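First comes the structure, then the notes that go with it.
The complex appears here minus one protein chain, its other protein chains still in place.
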């Protein structure tokens, strides 16, 4: 009850939640990937007409802030359910990806000044 | 080094990774939300022509499985970076959302048979 | 007034609509591309929990059918506005693309039976 929140426990609660409602037939990997992308787009929708500067202040907007938090929860919920049905460990996947990216994008010489390099992941 | 993986540590590594490459100017909430949705769509792309049954077996396909894991990592990476720049705790957000959904979607009477109810989140 | 509908006329009406409301500052290519993807996801949302068979019957559902038509309109509206601000001719773009795809994906020998080949655009 007072355990710290962790991803594995939340994932278990989501699985129990779906099972109790007989939703597993809907939760194919294909459908969960679609649902994840729909929720990610609902997050984009909050920002779509904002300037970069306005977007940085979004949590100061009492109408937008809870929507943002809510969409973050929805994205994470579908990501965890997707990983659950396919047996993927999302933390191990990210750990491996960061290690790979550290090799792919070595840090440039520190003397090259303050100008941001072009974001290479585009 | 041998600490268990946890979300907060991965989030810190992502922040250091971006800072070391001077990528913060690109990492507005608006841009990170867009990047998150792009990665979610790359996950959808893997499944777009598959039947539900094929989608359930995707991890048995040696060409598709590492792509799936990789896109999971990318989605989680952008979600954590988005949360980092806005000061959102994704685990607390999800915990609150599950609690809310437990009230919104009470478990139906167990006697109503095996047929799955319509998924109400559509 | 009784002219046939055509893409160019609808594009002009959309441009006048936005201009009359002073929305052009919002209509950067970046924002319009995001809005287009948000509308495409709203279309996906209608289908996310449907089986392939249910999805084929969606226009027979009096609740879903007008939503589908509405989202088609939204996707097309943002696509046309995106093309307008960047001076892209969407029909010429598609014509060139179809010609290119006809060369990339030659029709297989007609004798190879009824089984559908793997969709190569995945």
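Order of writing sets the labels: A, B and C. Residues in every chain begin at 1.
What we mean here is this: contacts are C-beta pairs under 8 Å (C-beta built on N, C-alpha and C of every residue); 3 or more make two chains touch, one makes a residue touch a chain.
In this text the structure is predicted, and so the values were computed from the model without any measurement.
Although one chain is not displayed, its contacts with chain A can still be listed: residues 34, 37, 41, 44-46, 48-49, 51-52, 118-119, 121-122. Where chain B meets the omitted chain, the residues involved are 26, 31, 34-35, 37-38, 40-42, 44-45, 47-49.
Interface residues of chain C facing the missing partner chain: 5-7, 10, 13-14, 17, 20-26, 28-31, 33-37, 40-41, 43-44, 46-47, 50, 52, 55-56, 58-59, 68-70, 72-77, 79-80, 82-83, 85-88, 90-98, 101-102, 105, 107-108, 114-117, 119, 121.
Operating definition for what follows: only the chains that are shown with their structure count from here on.
Chain centres here are Cα means. That of chain B falls 26 Å from that of chain C. Within chain B, residues 34, 37, 41, 46, 52, 119 each touch two or more of the remaining chains.
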